[in-house]
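Note that one protein chain of the assembly has been removed; the remaining protein chains are unaltered in position.
Right, chain A next:
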Amino acid sequence: MRPFAYERATTAGAARAAHTGDAAYLGGGTNLVDLMRLGVAVPDRLIDVSGLAHDRIERRDDGAIVIGAGVRNSDLAADRTVRAELPVLSQAVLAGASGQIRNQATTGGNLLQRTRCPYFQDVTKPCNKREPGSGCAARDGENHNHAILGHTLTCVATHPSDMAVALTALDASVHLHGRDPLPLAELYRLPHDDASRDTTLAPGDLITAVEVPPPGMPSAYRKVRERASYAFALVSAAVALDVADGAVRGCRIALGGVAHRPWRAYRAERLLTGMPATEESFRRAALAEMENAEPLRDNGYKVPLTANLVCRTLSDLASGEGGRP
């Protein structure tokens, strides 16, 4: 591991000012330290932001819920307000990693964790995300857990965070030190011809909080993986659904494990709004969202799996199973 300087920041301003050159912020370290050990991340200075005063969850007067960037994943999932009013968020966090890792991981770090593409983590393999221009070993390699939507020749990786999928469905935004808040829809990006950037953030941008608009709809998170617990998603769905008089008044659907970013299923949402809240409408909408899917050699299974997962989660919410508002 390359030697690095370490400092513990006491204010957001000091942290931001200390971030120059090859520096990196350190949250819980559960992703960054791993990537440093693998030689994928080689910062020359770590600025520890885990001790900043961004460690609370507050409800603002307008009803929005503001989660400090330093709130640990386990504390977020256990928060009473979050459990009661944003079940999709609590469930998504609890569906990720392990009890130990959730105790260490921070909200900010979770959002900016890097892909689990095995070639990205292996410095002996070509990877445009790690080394732009070197190629993409996954495109014609083992890609059973790669993207089916929005990928390019440059990169077919998926975003690994469960929390980010829930927050995308909730229309959340991140607060940045010294900058305007940024909706998650504008934070994450597709690879296009530059896979090196997962987000639209500039180097040194510091996340101070995540803001979730006032909750309204019942919601739920469903995740499919290769073992029952402690595994990343093959696919996942964060769904919020509002049904009145048997018709869909509103819905929000975000998908995990299918793209370089949490994938908001706008097409399915549009198709569903105003339609009868029946399994038939749910299936039609889910299949419509999958029409643009372009599976790779090994991951064709994700197309029906995602459609079924969306349909099932909508049905369960419509029948009153899953999350309260």
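Going forward, a residue touches a chain if its C-beta (ideal position, glycine included) is under 8 Å from a C-beta of that chain, and two chains touch if they have at least 3 such contacts; residues count from 1.
Keep in mind that, in the parts below, contacts and distances are computed from a predicted model.
As stated in its UniProt record, the chain not included in the shown complex is "2Fe-2S iron-sulfur cluster binding domain-containing protein", which appears among "ABC transporter permease", "2Fe-2S iron-sulfur cluster binding domain-containing protein", "Glutamate synthase (NADPH/NADH) small chain" or "Nitric oxide reductase cytochrome c subunit".
Within the set A:Thr20, A:Ser98 or A:Asn292, the residue that contacts the chain not displayed is A:Ser98.
In the complete complex, the hidden chain is touched by one of A:Arg37, A:Arg60 or A:Arg270, namely A:Arg37. If you put the missing chain back, the residues of chain A touching it would be 1, 3-6, 8, 26, 28-30, 33-34, 37, 46, 48, 50, 74, 77-78, 80, 83, 87, 90-91, 94-95, 97-101, 103-104, 228-230, 323-324.
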